[in-house]
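These notes concern the structure reproduced below.
Only one protein chain is missing from this complex, and each of the others stays in its spot.
Naming follows writing order (A, B and C), and every chain is counted from residue 1.
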Amino acid sequence: MSKVRALVLERQHELALREIELPMEVGPGMVKIAVHTVGVCGSDVHYYTHGKIGPFVVNAPMVLGHEAAGTITELGAGVTHLAVGDRVCMEPGIPDPNSRASRLGMYNVDPAVTFWATPPIHGVLTPVVVHPANYTFKLPDNVSFAEGAMVEPFAVGMQAATKARIVPGDTAVVLGAGPIGTMVAIAALAGGCARAIVADLAQPKLDIAARYQGVIPVNIRETNLVDEVKRLTDGWGADVVFECSGSPKAWETIMNLPRPGGTIVVVGLPVDPAPFDVATASSRELRIETVFRYAHQYERAIALFASGRVDLKPLISETFAFEDSVKAFDRAVEARPSDVKLQIRVAG
Amino acid sequence: MSKVRALVLERQHELALREIELPMEVGPGMVKIAVHTVGVCGSDVHYYTHGKIGPFVVNAPMVLGHEAAGTITELGAGVTHLAVGDRVCMEPGIPDPNSRASRLGMYNVDPAVTFWATPPIHGVLTPVVVHPANYTFKLPDNVSFAEGAMVEPFAVGMQAATKARIVPGDTAVVLGAGPIGTMVAIAALAGGCARAIVADLAQPKLDIAARYQGVIPVNIRETNLVDEVKRLTDGWGADVVFECSGSPKAWETIMNLPRPGGTIVVVGLPVDPAPFDVATASSRELRIETVFRYAHQYERAIALFASGRVDLKPLISETFAFEDSVKAFDRAVEARPSDVKLQIRVAG
Amino acid sequence: MSKVRALVLERQHELALREIELPMEVGPGMVKIAVHTVGVCGSDVHYYTHGKIGPFVVNAPMVLGHEAAGTITELGAGVTHLAVGDRVCMEPGIPDPNSRASRLGMYNVDPAVTFWATPPIHGVLTPVVVHPANYTFKLPDNVSFAEGAMVEPFAVGMQAATKARIVPGDTAVVLGAGPIGTMVAIAALAGGCARAIVADLAQPKLDIAARYQGVIPVNIRETNLVDEVKRLTDGWGADVVFECSGSPKAWETIMNLPRPGGTIVVVGLPVDPAPFDVATASSRELRIETVFRYAHQYERAIALFASGRVDLKPLISETFAFEDSVKAFDRAVEARPSDVKLQIRVAG
Partner (left out) sequence: MSKVRALVLERQHELALREIELPMEVGPGMVKIAVHTVGVCGSDVHYYTHGKIGPFVVNAPMVLGHEAAGTITELGAGVTHLAVGDRVCMEPGIPDPNSRASRLGMYNVDPAVTFWATPPIHGVLTPVVVHPANYTFKLPDNVSFAEGAMVEPFAVGMQAATKARIVPGDTAVVLGAGPIGTMVAIAALAGGCARAIVADLAQPKLDIAARYQGVIPVNIRETNLVDEVKRLTDGWGADVVFECSGSPKAWETIMNLPRPGGTIVVVGLPVDPAPFDVATASSRELRIETVFRYAHQYERAIALFASGRVDLKPLISETFAFEDSVKAFDRAVEARPSDVKLQIRVAG
């Protein structure tokens, strides 16, 4: 254990940038990383404002942050695919490699996963962290630390796009233009969709999404989405609908959006059970997919950044110094519609 | 148009075996069939007892029956794959072959489908019917008319088993041991499952299902199904769950039945929107499939009957003479738990 | 039948722009189209230079051309989704909608397909053509006739990308940078690949392909492709390999290109059976897919053009006047490495 400075959530509503003891032993298969940039995620903010997410309750001080990139400073025994000095990003969830889910290739649904900044596991808003090399990914020279810290939220979009089993040229609908909806729309387009009809009530969010080629923004304050999707698809419906709003209202009409034989991917989590219109879904033989975080998406996301086919830099709304971490969180609490991603530069 | 005798639903609660005018022209691509055996389906009975199913209302006298087998007596122009004298069964839903859904291979979700005994289309409880040759399927010598008339309900099970994308050796759970649940269980086993855990409240229904090798009956009056599935799968969960009860109660716990990465196939239609526990479904990344009737299943079902891998004869509870058709329906209204399928022998 | 001017292949080596009688009746479900632009395809050229392709032999004068766009001038009975004046492109292969393959949604493998400019069916290098409305697709305002005539060759790439079942972020290898290889690379990228490693001997072809973001050109005169793919994928291999060269040489090493569990999509047709290294393929459990033309790709391709996600205009190397059609073909025979697509403007 070593003392390091970190952004600590002491309890609901109380953040402190202070010293804390964290384990720093670089065991076999592990690497030590100098953290450079960490993104602020909605879940970090939710722990700050609510002290819990579902069954996960902050009962003890916890370091926040799980969207991170940095530089390798030390290698544990047996690590061969990385080197000291490599610029990397890190996957925050670590499964048991011998669990049944992991062996089947679905490590994200392994109940034994430990995940940064999910109580009681500390996060990564701190200058140094030790992490398994298998969940640490080298960044190509043309991918910045800031982009590296965007891999984590984009991986959620990639998982949704993967589950959709997009056929090249598909038409997608994305419900919700918050950070997740925007990531999903971009991943769906990168993943083969010809266009993504993105629906939201907030025009500033739609304006940001609409910067991406292939996005068709629909402000549902003004436009009936079911009618608009019909109009844009000659009455046929969308191939894939991504539910990213988490709103129970979305479930009232969502089954009218896909084409016969189409798909709904549920990304947003409503608080209560959602009203599932089985009759309408069945009459079109819809398929509904759910997602839980992501698996095997980091290298894929990095490859899309490196080739230039995905550029998330326009989504980084503002970058804060490590010393201003609390400010960054208070800005995130404001939830400005023009903010997509706030980041904190931990290093230099 | 010719006058023929038929079982006519005059209006809700009123059946008559009487003469009615039906079209008898054998156009190009059509065949004329002497009807031999017709099964009584729950939907036929529902029109009798309720006068409607959802948006389909019996506003005029309608011939009932859509599960039928018979013998070809006349060929329309251009029909080459069938011959007079062929023993056949008939698929009751006829799509527009030029619709977008049909061209994609999903003719069952073509909104233009016309379906026997679905208002205002007449059914087949009558001695002669004219039908498109493309939806008429030859029965091998070792498949009886009675079995031929079972192809239609079994096709529903086949569609569910197909949508499940069963992997050989899967464990299935089937909620509901009525005729559809039983068909689904048999199709799931024939389709590759090692075992089908069939759940119901009615012991006589479970006893019938349990005659099939691989069925594990669970009486949910006595046994907690979630616990039992866990016990039978070493805590992992079922690969596929078929919801065939149509009961909203089933939706309260259904998400706890599949394994991580598992599948739910929804066959039963609840009257109201079902409460969909998105949080639990997502934590296991479940896939939910819906079905609507069937497509491309007749030849597959007949092949399974012909090879002996599926034997539905034990499910034929009683056979009525055509003259006793009304009796057959009144017996069906009783809904005896020991009855699975009642059939009417129209010919001889 | 009406007399129209057309580019007629009289026999091997002999082309004439002359009058010919073609059927002009606009039956039910048909449309009449004023042809605007027609692309010159390798198969057109092959009939010109060899008089046959495999079993298809030019035994009588035949109009060439099957990559076409134009404007609707007349509607047959029952056509409702198109209007006179619509700018359209046309799919050249017409199946029997009632064949077994068509009903299953695979109309491209229906043996009854008739295909423009495939003996004895006339092509479309003529100012007017009558075609089924179901295989005629409206072009959005922002898609030109020239691009409309590119839909046909791009649909081949789309079919290959669809069969590959690309997962977002995949790495592709494309063997051969001719017109088909280039189309496949662009479709693979649009269909979700992060990058396409394109291999060829001819640097000018690679230079053209390399204009597209995500293409990594490899000149196999200078670079060992297996080593280069390993280098680019950290020793793992490509997710998908598209064989577009048709060269038997490609088959000597192709099984060393994909990753374990990877895929090969065979687009190029070698003249003789290819040497299939089963042992290497099996040790990686490779999947091999084959393609035959395309099915259901026109609307998808048009959607990608319309959204701006695919731009094929840089591939149109030169456009000839209708009167210069023979010149266009003689230029195509030259097979300049810097030529990708030559087009003929039939109208005005």
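We take it that a residue touches a chain if its C-beta (ideal position, glycine included) is under 8 Å from a C-beta of that chain, and two chains touch if they have at least 3 such contacts.
Everything quoted here is computed from the prediction, not taken from an experiment.
Chemist: The chain left out here touches which displayed chains?
Modeler: The chain that is not shown touches these displayed chains: A, B, C.
Chemist: Considering the complete complex, identify which of A:13, A:103 or A:313 is in touch with the unshown chain.
Modeler: Once the missing chain is taken into account, the touching residue is A:103.
Chemist: Thinking of the whole complex, not just what is shown, which of C:288, C:326 or C:347 touches the missing chain?
Modeler: Candidates C:288, C:326 or C:347; residue touching the omitted chain: C:288.
Chemist: Among B:23, B:54 or B:169, which one is in touch with the chain left out?
Modeler: The missing chain is touched by B:169.
Chemist: Just the residue numbers, please: which parts of chain B touch the chain that's not shown?
Modeler: Against the left-out chain, chain B lists 81, 158, 161-162, 165-171, 187, 189-192, 194-195, 213-214, 234, 297, 299-301, 303-304, 306-309.
Chemist: If you put the missing chain back, which residues of chain C would it touch?
Modeler: These residues touch the chain not displayed: 54, 100-101, 104, 106, 108-110, 163, 236, 251, 260-261, 266, 269-270, 273-279, 281-292.
Chemist: What residues on chain A make contact with the chain left out of this view?
Modeler: These residues of chain A touch the chain that is not shown: 29, 97-98, 102-107, 134, 296.
The rule we apply is simple: only the chains that are shown with their structure count from here on.
Chemist: Taking each chain's centre as the mean of its Cα atoms, which chain lies farthest from chain C?
Modeler: When every chain centre is compared against chain C, the largest gap points to B.
Chemist: What is the distance in Å between the mean C-alpha positions of chain A and chain B?
Modeler: The answer is 43 Å.
Chemist: Which residues does chain A have that touch at least 2 chains other than itself?
Modeler: In chain A, nothing touches at least two other chains.
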